[in-house]
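To keep things clear, I will list the structure first and then write my remarks on it.
A single protein chain has been removed from this complex, and every other one stays in its place.
Let's turn to subunit A:
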Amino acid sequence: MTTTFKQHLIDPEICIRCNTCESICPVQAITHESRNYVVDAAKCNFCMDCISPCPTGSIDNWRLMPQTQPYTLAEQFGWDDLPAEKTPEQLAAMGVAEGVTVTADDAAPQAQTDAAPDPTGQAPFNPSAYNATLPPWSAAHAYTNLYGPRAAEAFVTATVVGNVRVTEVGTEYDTHHLMLDFGAMPFPVLEGQSIGIIPPGADAQGRPHHPRQYSIASPRNGERPGYNNISLTIKRVLQDHQGNAVRGVASNYLCDLKVGDTVQVTGPFGTSFLMPNHPRSHIVMICTGTGSAPMRAMTEWRRRLRKSGKFEGGKLMLFFGARTKEELPYFGPLQSLPKDFIDINFAFSRTPDQPRKYVQDLLRERAADLAPLLQDGNTHTYVCGLKSMEEGVVLALRDVARGAALNWDEIGARLKREGRLHLETY
């Protein structure tokens, strides 16, 4: 069955062709002809770097499309205005089951497009509109782009010092916990940031591979405290989003690395998906699959602080989804964290003889505890995992707010403004 995604498009009626977006896009997803500026669906990774610098807002347009049939560049070059959102019937005619966004990875929640609200009366629900671009007020200062095409050094070389599988052997998807050491090279990081890995070799056109991004899974003082190392959580990609067999370039390269191998790293990246540092801050973490990496980093940093007696309070709440418990990275270690330290909620969508459960179901179940947190200025919420979870999760948060007779539009806007809701999906 065909899956859908939100295609990133530019409104040619409002765009003034100023070139800002093209010059800012880190992956060259934006190009132009004499007529229009357009986004290449095959390249855009939804990093949102282009959104706020665009002087017109024309860059911030999204259309639900079948993953296999996005609007092509040629189509977009010919537009005078944006096409209307496809109706469920049109999508069905293109092979999408009516009204439903089916995700490739069933571990991810199913977003019901027919449940999408319509804040303006016309536009589809746009969860990224609530995504904060500023960090929490008490976040530490992040370094970014120390290595990369626009920095003094194109990359830094790191050495693999550990590579272990963190999901059970024998399940379909293996996920690896990879440790990298930077030796004497500076690579300061914070929980929530990500790095780029440049896979060796070249793509089909003979160009060097573009770097792939991975969230850092270790806390700021190292996977091993006091050492210049970090860890990553890598899922081996063996199928594309449509379920066709492919061998993901970077993920397979990384999962197969041996201790002692070296890798080329760019980054660090990320200045807003950062944890609060004030002692009474609460953290709500919502993730699927490898979206757990930044959550592990934050949890571990809090655990270390608590152990050293430097932390006063603040709740941690984790909502974690996977197909089965065997596919859930870090399942074992998570189980052994004290209950008074972290409130853990698992959602499994493929446990035999049990109803499918997704993270947004869990959010609704725990509404009574989440509603007061949503109103508390000390609460910071993080969402990370597959792109397709984003809409469902933000809608669930909205339902939690509405269920408690709160005005979601106000709360959502405040969360964004105060750097308290962060979405990172891929």
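The working rule: contacts are C-beta pairs under 8 Å (C-beta built on N, C-alpha and C of every residue); 3 or more make two chains touch, one makes a residue touch a chain; residues count from 1.
As a working rule, contacts and distances are computed from a predicted model.
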item	value
Name of the absent chain as recorded in UniProt (options "Serine phosphatase RsbU subunit sigma", "Homoserine O-acetyltransferase", "Benzoyl-CoA 2,3-epoxidase subunit BoxB" or "ABC transporter substrate-binding protein")	"Benzoyl-CoA 2,3-epoxidase subunit BoxB"
Contacting the left-out chain in the complete assembly, out of A:154, A:202, A:246 or A:259	A:154
Full-complex contact with the absent chain, from A:10, A:50 or A:250	A:50
Hidden partner chain, residues of subunit A it touches	13-14, 16-20, 23-24, 26, 34-35, 49-50, 52-53, 55-57, 60, 80, 129, 133, 144-145, 149-154, 271-272
